[in-house]
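Quick one: structure below, then a few questions.
Only a part of the assembly is drawn; its chains keep their places, and the rest are absent.
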Amino acid sequence: MRLDHRAAGELRPVKITPGYIEYPEGSVLIEMGKTRVLCAVSVENQVPKWLVGKNQGWLTAEYAMLPRATHTRSQRETTPSARSQEIRRLIGRSLRAAVDLRLIGEHTLNVDCDVLQADGGTRTAAITGAYVAVCIALDKMIQKKEASPRVLKTAVAAVSVGIVDDELLLDLNYAEDSRAQVDFNVVMTAEGNFVEAQGTGEGATFSRAQLNRLLDLAKGGIEELLKIQASVLRH
Amino acid sequence: MRLDHRAAGELRPVKITPGYIEYPEGSVLIEMGKTRVLCAVSVENQVPKWLVGKNQGWLTAEYAMLPRATHTRSQRETTPSARSQEIRRLIGRSLRAAVDLRLIGEHTLNVDCDVLQADGGTRTAAITGAYVAVCIALDKMIQKKEASPRVLKTAVAAVSVGIVDDELLLDLNYAEDSRAQVDFNVVMTAEGNFVEAQGTGEGATFSRAQLNRLLDLAKGGIEELLKIQASVLRH
């Protein structure tokens, strides 16, 4: 039994609130347990220089934490830390797997993921939430004929899994994550394919068998998250 | 009549939610109309170098906007902009007027004001909200004997006033603020004294008579805000 009484393969309570702030073309607040990430999608009428004239769009993401999102206050980031930049690129790649960028004209989707409260799994929560915010923004673009109705290629959601005290666990909270020997972030599509599978031993290594069982655990969690996303988007 | 149907001397609806996030020693979400600022107070067990050994504490503030807090997305600040720094110093000075820093030992109160949604008056909302968050944090310090029960010298609240189309208005929203000829930020104490009175003509000037009427308007608004703060803190 885990500290918060979850089973090894159980997600924390998930809540996705669409339209949490008003100005962005799409926004959601996603909560996974105490982790809370505000995802905002801004549609810009231009593309990066290297895409100009290619008749396609782009999607890019930023990620940051408020200074007191964590147990102890951290410095406000001036230049994004290496960690933040790694996460920005992960979020961007993951969402680009869901969107057919050739069908949104020369627009850029800027996805801002700001962590209001951090209790582990912020990057995967950001991906899961941002996917919904992107869908909301794309809906508006479709209505304004800025995007094709076939612009969504698939759904994406993400979750962390890891090995803690030799137990394989789904959706690690901060207390678990900080003691994890192995940490995996997995991003999957509605079809069950991988967009990303990043496994890291922290002072430990992991066997092929463990890798396989972790991916199974992740798959189960992601399937649940995809259902929650779909249900939010239906309303 | 103003666009949002307020009278010239009427505040926007104000809502202060204490404990909005869980980790800081004090936190509130303050909403004034669409303006929403998350205020978080972190208590640190040390003081800046120049205060070490002087047996007193310090209070400092930071202020930032999320990139999509505004109608159009702005770049994420790397170094705080001149505007942000000016506001940080204003918030810090204002709150220090309320707290007897000699009665909190060698602790620092770090006040983070992060604007989730900006519709004018973010700096004054930040001051009004942060005062409440500071009180919550001081309460905990008093209970832990880290601060004296007499640590609060007074209450402070703040509001903007200005001249728009030659009309004197209280609590300008963004649409009003961006057209204002004159813009005043006023911070007052429960006793009706000024901590700050910063009036600026933007392409216009203002007479002594106008200055006097603007300060009257501000006084009325601040008295209401002080009541709302007190009511939140009673519960």
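So that you can tell them apart, the chains are marked A and B in the order they are listed, and the count of residues begins at 1 in each.
Simple rule for what comes next: a contact is a pair of C-beta atoms (placed from the backbone, for glycine too) under 8 Å apart; a residue touches a chain by one contact, two chains touch by 3 or more.
Quick caveat, the model's predicted, so the values are computed rather than measured.
How many copies of the chain make up the whole complex, given that 2 are shown?
If we count all chains in the complex, we get 6 identical copies.
In the analysis below, only the chains that are shown with their structure count from here on.
Quick check for you: after a Cα superposition of chain A on chain B, what is the rotation angle, between 0 and 180°, in steps of 5?
Angle of the fitting rotation, chain A to chain B: 180 degrees.
How many angstrom lie between the centres of chain A and chain B, each centre taken as the mean Cα position?
Measuring from centre to centre gives 33 Å for this pair.
Give the list of chain B residues in touch with chain A in this complex.
Per the touch definition, chain B meets chain A at residues 21-24, 27, 34, 36, 38, 40, 42, 44, 62, 64, 66-73, 76, 78-80, 110, 112, 114, 116-117.
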